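The complex appears here minus one protein chain, its other protein chains still in place.
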Amino acid sequence: MSPEFILPAVNFQCILPQILLSLTALLVLLVDVFGLVKKANALALITLAGVVFATLTLFSGTGLQETAFSGMILVDGFSFFLNLTICLILILTILVSMNYQQFFPGINSGEYYSLLIFAAVGMSFMAAAGNLILLFVALELMSVSIYVLVGFHKDNLRSIEAALKYFLMGAFATSFLLLGFAFLYGATGTMDLLTMTEFIRSNPEVLSSGLFLSGVLLTLTGLGFKISMVPFHMWTPDVYEGAPTVITGFMATGVKAAAFAALVRIFMVPLGSLPIDWSMLLWVAAVLTMTVGNIIALVQDSIKRMLAYSGIAHAGYLLIGVVAGGELAQAGILYYLLVYAFMNIGAFGVLALLGKKETEYNTLQEFSGLGLKYPVLGLAMAVFMFSLAGIPPTGGFMGKLYIFSAAIKSGYVWLVVLGALNSVISIYYYLRVIVVMYFQESGAEDVAFPAPSPAITLGLGLAAAGIMILGVFPSYFWVLAQNSVFVPM
Amino acid sequence: MFDLVWLIPTLPALGVLLNGLLGRKIEAANKSLVHWIACSAVGLSFFLTCLTFLELLQLPAELRLVEFTWFNWISAGEFQSYWAYQIDPLSMVMCLFVTGVGFLIHIYSIGYMGHAEGRYYRYFTYLNLFMFSMINLVLANNFLLMFLGWEGVGFCSYLLIGFWFGNIDNARAGKKAFITNRIGDFAFLVGLFLLITHLGKHGVWSVNFTEVFSHASALPPGIVTAVCLLFFIGCTAKSAQIPLYIWLPDAMAGPTPVSALIHAATMVTSGIYFVTRSNILYQMSPLALQVIAVVGALTALLAASIALTQNDIKRVLAYSTVSQLGYMFLGLGVGAFSAGIFHVVTHSFFKALLFLCAGSVMHGLANEQDMRFMGGMRKKMPVTYLTMLIGTLAIVGFPGLAGFFSKDEILWKTFASGHVLLWMIGVFTAGLTAFYMFRLIFMTFFNECRASREVQAKIHESPRTMTVPLIVLAALSAIGGYIGVPHALGGSNRIEHFLEPVMGTGPGKLIAGGEHLAQEAAHGAYHPSLAVEYLLMLLSVAIVLIGIGLAYTLYVKERERPVQLAERFSGLYRLMFNKWYVDELYGLIAVRPLHRASLFLWKGIDVLIIDGVVNGLARIFGWSGTWLRTVQTGYVQAYAVSLLLGVAGLMLYTLFVLVP
Partner (left out) sequence: MLESMLLYLAAALTLVTSVMVAVTRNTVHSALWMVASCFLLAVVFLFLRLQFMAALQVIIYAGAVMMFIIFAIMMLNLRVNPGRIQLRSTKTAGLVLVLFLFPALLLLLGMGRGIAALQGQVSLRALEQFGEVPLLANVMFSDYLLPFELVSILLTVGVIGAVALAKKRKD
C-alpha cells in the first residue's frame, strides 16, 4: 500500500535557458576529452555560441508571471532581468578568457568552460528559485564550481590557497545558511517562498518568535558571506587576489547578482513588513561595508586587490537598496547589478590583458604610462573607473542615483549622505589608476600589452558601450528594471 | 517618411562612429574613403530631409505638426523626457538649409583640407558630429534634447576652432569661445529650470515644446519675462550679440569651411531659431522683445563699424556675420519672426558662400589672410571672383538678390511696427555694410596684386570640389530670395505663410494660447500705406548704392584717401580698428577682478582651508586603511573568528534590541 503517485506537471519551457546552458557545458567537456576540434579558440567559441543561444531563448519567456515545478521556479520579470544579467556576465567572461588563455594555456580546457557555465546555471537558478531547497542546491552548484575555478592556476600557490580559503570559509558560512533555512522552515512550516510570504502576512506574530528570528539571522549570515558584507567579508581580498583575474571578475559580479537576488526574494519582499529595527541592523551593515571596503581600497598597490575591496564597497551601496525597501529600491538594485557587471568585468578585463606566460601583472607600477602608449585601452579603463566611481555620464552614476533616490524616498537621508561620502572617497583610488596610466612615466620597460584579440576588443567594447548606454540613455533599462521587480503573486 | 526622421541625425552619427573609431586606419588605407563616408552621410541626411519636407507639404497647413518619439530618454518621477523629433514648418526650414549647406561645405572641405595629413579623419569626424548636434538642435521637440544639441554644437565649435591647436592662439580662441558660451549657457539653464519649476507648480512636468507653450498662459508675466531674458542671454552668446559677441571674430582661427558652416551659416543662427521657436513666450513679454530689438540693432551697427577698418579678410566677414545676426534679432524683436528666419536662410546661403570664397582666395594665396597683401585676383581666380561678387551683392541687398528681400522685409517690419529709430539704425548699417563689403571686393580682386613674388607665382584657381559648391551657393544666393517676395512687389511671401502655423499669431493656431495674441496684434499694429513701403525700399537701395560708390572711390580710384581719412579722424579710426576696445573693457571690468578673486579663493580659501581639510581627512582615511589592513592577516582561522563575531553581533542585537 502506498500513496498515490501523481506525475508532476513539468514545464521545460521555463527552464530552457538553463537546460541549454547545461547541455553546452557537457558538450564542451566532451569535445575537449575526445579532442574533436583542434583550433586554439574552439572550446571558447563553442561555449560562446551555446551561451548566446541560451541568452536568446531567455527572451521567449518575457512577460510571464507564473510558477513552475510545483512552485520551485518563479517565472517572472525578476528572474528574466537577473538571468539576462547573468548571461551577459557569462558572455563577457568568456570573451575576456579567450584573451587570458594565451598567458595561461591551462584555462583553455573543457573543464574550465563547463565549470564556468555550471556556475552560471547555479546563479540563474538562485535568481529564479521559489523554494529554499532549490535555492540551496543552486547556491551549492554555484559555489562548488567557483571553488574549483578559483584554484585553476594549479601551479600558483596563491591561487590554490585562495581556493582552499574560499572553500573552507564557504563551507563554514553555508552551514549557517542551512541552519537558518531549517529554522525558517520550523517557524513557518514551509520552504516555499510565496507560501512563506503569505504565512507571514497572515500571521505577523511569527516575526517576534525566536525560531523565526534565528532563522533570519543565520540566513543573513550565509548570504552576507556571499556578498562579502562586513564583517563576513574577510575572505574577499585574499580570494579575489589569488583567483585567476577573469574568474575574479566573474565571481565579483555573478555571485553578487545571485546572492542579492536571494536577499531580495527572502528578505526584502517577505520581510518587507518587519519592524523598523531590522533595517537598522542592515543600515549599520551597509555603512560598515561601504566604509571598510573603500578605506582599505585606498591603500592598495595592487589594482586587483584594490578592485577586490571596491567590490566590498559596492556591496555596501547595494545594501542601501535593501535597507530602503520597496519596489523602487528593488529596481535600483537590479539596475545597479547590471551596470556593475559591465564595469567590473570591464576593469578586470583590462587587468587580464597584461601578462606573460603564467604571470599576471596587477600593480599600479606596472600599469604606469600604459594609457599613453595604448590610448584606446586607456580610454576604456577610464570609462570603467569613472563608472565605478559613479561619475556622470556613466552607468555607475545612474545606478547610484536610482538606489540613493529610492533610499531618500524611504527616509534614509543619513544613509545616503554616508553613501555619497563613500563615493567621494572611492573617487581617489579609482582616479589614481587613470592618473598612473596617463601621467606617469612607464615603470617597467618590458611591460607591453600583446596585440588585442578580436574577442577582447569585442568584450571590452561591449562593456564600455553598455556602461555608456546605461548612463546616457538610462530610460529603457530603468523601465525594464521597474517592470521586473519581484512582487509575490 | 515621417517614420524615418530618426535617420536624419543618425546618419551623421554613424559617420562619427566610423571615422572616429576607425578613422586612423581608414585614412592610412584609403584617404578618400574618409570623406566619402562623411559626405555621403550628410548627403543622405539632406536627401531624407527633402523627402520629409515634401511629405510635410502634402499635409494641410493646420496639420503640419508631426511628432516622432524615438524612445523614452530620461524618466525621473513625474518628469519625463523623450528623445523625440518635431516635424513642422520651422524645423523643416532649418533642417533643410542646415543639411543642404552642410553638405556643400563637406564637399568643399575635401579640397580645402586635402593637405591635413593625419588629421583628415579627425576633421571630418568633428564635422559630422557637428551635423548630428545641429540636426538634433533644430529637430528636437523638447527643451532638453534641444539643449543637448545646443551644447553639442558648442563643443564641436570649440574642437574645430582649436583644430590647429599647435598654435597657441588658436587654442586660446577655442577656449574664449567655449568660456563665453558657458556664460550664456548658464543663463539659459537657469531660465530652463525656472520654466520647469513654475510649470511644475501648475502640474505640467514636461519640457515638450507644444506642452510648455500651450500652458504658458498660466505663468505669471514676471516669470515669463525673466525666462525670456535669461534665454536671450543664452542666445547672445551662441548667436554673438552684445554683450557676448566677442568670441566670434576670434573663432576665425578655425579652418575656413568651419567658419562658413558653424560660425556663419548654421550654429550662430540657433539663437534666432530658438527665439522663433519660443515666440509664444516672447510675445507674452513685450519688454523682452524690446530688449531683443534694441540689442539686435546696436549689435548690427557696432559690428558694421568695426568691419569698416579690419584688414583680415575673415575678420571682416566675421564682423559682418555679427552685424547680420543683429539684423535678424532686430526682426525678431519687432515681432517679425518669420522675417528673421527668412534672413537666416538667405544669410546662410550668401555668408557661407562668402566664407568659402575667402577660403578659396586664401587657398590660392598660400593662406594669406591680410587684404593688404591681396589684390588683382579677378583675372587669376575668375570663378571665385564672380561667385563672391554675387554673394556680396546679395548681402548688401542689391535689388533682386536674396539679401534684398529678407533684409528689406526686416527693415519694413521694423518701420511698420513703429520703431523708427531702430529702422534708421538699420538703414544706416545697410549703407555701412555696402561700403565694407565692397571695400573687401575691391581690395581683394581689383588693382594690382600686392602679394610677394613667390606667392604670386603659385596663385591658381581652386579645384573642382571647391568651386562647384561655390557655384551652387552663388545660384542659391541669387534666387534664394524668391521664396519670400513681399506683396508689395507682387509676390506672395511664401515663407511667411509657410511658417505661419508655428507662430502664435498665425491663423493656423496649432498651438493653443495664441488666439488672444493674434487679436492683440491685429489691434495694436499701425499700417502704413503701400506707397510708404515703396519709398522706404527705394531709400535703402539708394543708401546701398551710395555705400558701394564710396567704396569704389576710396579703394579703386583715389586710393590715397583712406589713409588721409584715417589720419584726419584718427581717434574714431583707432576706436573702430581696436574694436571699440570691448575686449579690453571686459578684461578690466570682468576678467581681471574675477581672476583676482579666484586667486584669493584659490590661495586663501582653497589651498589653506579646503585642501587642508581634505588632505587631513585623506590622511586620516589613509591611516585607518593601513590599520584596518593589519586585521587582514591571511589566516583562515582569523577569518572564521570574524565571521563568528559577526554572528554574535547579530545575535546580541536580536536578543537585546529586537525581541524585548
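Order as written gives the chain letters A and B; numbering starts at 1 within each chain.
Operating definition for what follows: a residue touches a chain if its C-beta (ideal position, glycine included) is under 8 Å from a C-beta of that chain, and two chains touch if they have at least 3 such contacts.
These figures come from a predicted structure and were not determined experimentally.
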{"item": "Residue of A:Gln101, A:Thr188, A:Ser228 or A:Gln300 touching the missing chain in the full complex", "value": "A:Thr188"}
{"item": "Among A:Val31, A:Leu178, A:Val206 or A:Ile391, the residue in touch with the chain that has been omitted", "value": "A:Val206"}
{"item": "Options A:Pro17, A:Gly61, A:Gly151 or A:Gly419, residue touching the unrepresented chain", "value": "A:Gly151"}
{"item": "Contact footprint on chain A, counting only the chain that is left out", "value": "1-3, 5-8, 10, 15, 22, 29, 69-73, 105-106, 109, 111-112, 114-115, 118, 121, 125, 131, 133-134, 137-138, 140-141, 144-145, 147-148, 151-152, 154, 183, 186-190, 195, 199, 203, 205-206, 208-214, 217"}
{"item": "Residue numbers in chain B that touch the chain omitted from display", "value": "635, 637-638, 640-641, 644-645, 647-648, 651-652, 654-655, 659"}
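The rule is short, and it goes like this: only the chains that are shown with their structure count from here on.
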{"item": "Chain centre separation (chain A, chain B; CA means) in Å", "value": "47"}
{"item": "Chain B-facing residues of chain A, complex", "value": "164-165, 168-169, 172-173, 176, 208, 210, 213-214, 217-218, 220-221, 224-225, 230-232, 234-235, 237-238, 275, 277-278, 281, 292, 295-299, 405, 425, 428, 473-476, 478-479"}
{"item": "Of chain B, residues touching chain A in the complex", "value": "71-76, 83, 618, 621-622, 624-626, 628-629, 631-632, 634, 636, 638-640, 642-643, 645-647, 649-651, 653-654, 657-659"}
